[in-house]
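A single protein chain has been omitted; all remaining protein chains appear in their positions.
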Amino acid sequence: MSFFSILKGAAATDWQGYTQHSFVARLAAGTLEKKLFQHYLRQDYLFLIEFARAYALLAYKADSLTGMRYALSGLNAILEQELSLHLKYCREWGLSEADVLATPPSVELIAYTRFVLDTGQRGDALDLLTALSPCIIGYAEIGAALKADPATVKIGNPYYSWIEMYSGAEYQNVAASAMVELDRQAGARLTPIRQTQLEGIFRTATRLEEQFWPV
Amino acid sequence: MSFFSILKGAAATDWQGYTQHSFVARLAAGTLEKKLFQHYLRQDYLFLIEFARAYALLAYKADSLTGMRYALSGLNAILEQELSLHLKYCREWGLSEADVLATPPSVELIAYTRFVLDTGQRGDALDLLTALSPCIIGYAEIGAALKADPATVKIGNPYYSWIEMYSGAEYQNVAASAMVELDRQAGARLTPIRQTQLEGIFRTATRLEEQFWPV
Amino acid sequence: MSFFSILKGAAATDWQGYTQHSFVARLAAGTLEKKLFQHYLRQDYLFLIEFARAYALLAYKADSLTGMRYALSGLNAILEQELSLHLKYCREWGLSEADVLATPPSVELIAYTRFVLDTGQRGDALDLLTALSPCIIGYAEIGAALKADPATVKIGNPYYSWIEMYSGAEYQNVAASAMVELDRQAGARLTPIRQTQLEGIFRTATRLEEQFWPV
Partner (left out) sequence: MSFFSILKGAAATDWQGYTQHSFVARLAAGTLEKKLFQHYLRQDYLFLIEFARAYALLAYKADSLTGMRYALSGLNAILEQELSLHLKYCREWGLSEADVLATPPSVELIAYTRFVLDTGQRGDALDLLTALSPCIIGYAEIGAALKADPATVKIGNPYYSWIEMYSGAEYQNVAASAMVELDRQAGARLTPIRQTQLEGIFRTATRLEEQFWPV
């Protein structure tokens, strides 16, 4: 059983609130208001930049070259691919680069990203990875679940490209690597008391992800 | 002109939104719902703990014994006085210690406190102090303004003790010391580009303080 | 068996090199060159300032009020007592405050103090406390051993006041508290892999303490 499954099991209600949020359901049904999705896209760009900082912090904190290289792959992916892909995707949704860059951060964005970063600075790489995991692995789970769900509207759903991105092989691999790294760290550092603390971090991070979906 | 005045001037609208928030107005009028104040008190206890961590970080970051001792005074005040005074005040409002300690952090609490802590770790002591100042100095300003305002209800207002605490000499001195320390740091480190960045930090921190008032 | 004993046992050779260093032996015999002791005293003042920063970092990193208060007691002791006592002691050895403050840091000072601080930022409170412990607890052990050793010269030994300070009840209590806090942290966070890492941190810190004695 992966450590991620243990964390998820301990935060079952919050996990459901996050992964089965009405934003997600309406995205699958194609009924989400465009404005809400645009708001989400704008904040998600700021989110990526803070996540790049979190991966950089993870590289600084790593206690092995394996850990450093894992963190570096995440940092490279964001800075060398995802940010420009995201801006391109925003343009398709009618948001110019200038528009995105001028967006002030929402309280929900600040709450999740700074919680992750402070959790990492305060603790060790396992704390940091645990705080990142609801996002990294959760998006893969949401994408795969929506893709597999026969109720998901595929034709004429403007949000279907989002579902394809997160259910696609590339992103599923990102999440699989995060699970491996989380298990590696947990294998080295988990104790009963830390498990309780890490479940607390995971639960808070999941709640903050839930609140990141705009309503 | 103090650096704090400059920061406040650059965030005038947000500052007004924070210091003249309806929570504040209803507190002065004695019309605030008890439940809202209790919610605020509970979160404020968690807030103090994170602020103690911020003062500890400030001591670590300080580049002089003067700076370390300023930070230490804040850390001592919270850990050796304010936390127990706060629990005592909570009891007067019908909240047991167990009740307060079991309170989960709100998204607004996490947003402000982790923004402060990450701003401090990322930057220098001036960044950290700037992010702390809307709270430290703002509460003194709110307390003094309400105390001086003839419209404030003094007799029979259950919240008047809160106003007296923040308008009292002891807390006014805390705020005055923060202004001195902020000027000292700004005197050493301010440049035009940094001023723009610090105004951004101050504005965000002020917005997060505004959102910390429960509605 | 305390975690400190385990750490010491795993670094037995280095521990002996540190605690039975010729500097220590000549201090007990009263034969140490005054210049060497003066060099040590000057660097030790700079050392205290960095140790204050390490305690501040420990307070920031703590995951409980107990941990924060332990760190705060160390920070208070240095900033409110030890620094001025140290300057007074330096004056007795013919070193003016100006002389001490103008001393450039030695490579050995930088190595130990920055190793402690980076170990703390990179890892968690247990890593930080482990890196601090050869100093905090080692000095108590050295002081007590020299005090108990019949070979130690007591009369006419200009260094005997140093031995009395570290063998005295006040400093022995500081070391005892550090052992309690180290056990508390190890009880919560120790795993076999971490133990190997912490033994490595302890061994390096002990080697750096050994090299801090001037020759």
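Observations
In this document, chain identifiers A, B and C correspond to the written order of the chains, with residue numbering beginning at 1 in each.
The criterion applied here is as follows: a contact is a pair of C-beta atoms (placed from the backbone, for glycine too) under 8 Å apart; a residue touches a chain by one contact, two chains touch by 3 or more.
From a predicted model like this one, the values you see are computed outputs, not experimental measurements.
In the complete complex, the residue from B:K61, B:R114 or B:R203 that touches the missing chain is B:K61. From the set C:E108, C:E164 or C:D183, the residue in touch with the chain omitted from the display is C:E108, counting the whole complex. Interface note for the absent chain: among B:Q121, B:T152 or B:T206, the touching residue is B:Q121. Along chain B, the points of touch with the absent chain fall at residues 60-61, 63, 121-124, 127, 187-191, 193-194, 197.
Within the entire complex, the positions of chain C that touch the omitted partner chain are 53, 104-105, 107-108, 110-111, 114-115, 117-118, 121-122, 204, 207-208, 211. Interface with the hidden chain, as seen from chain A, comprises residues 49, 52-53, 56-57, 59-60, 62, 65, 68-69, 71-72, 75-76, 79-80, 83.
Going forward, only the chains that are shown with their structure count from here on.
Relative to chain A, the chain whose mean Cα position lies farthest away is C.
A straight line joining the Cα centres of chain A and chain B is 31 Å long.
Centre-to-centre, using mean CA coordinates, chain A is 43 Å away from chain C. The multi-chain contact residues of chain A, meaning those touching 2 or more other chains, are 121-122.
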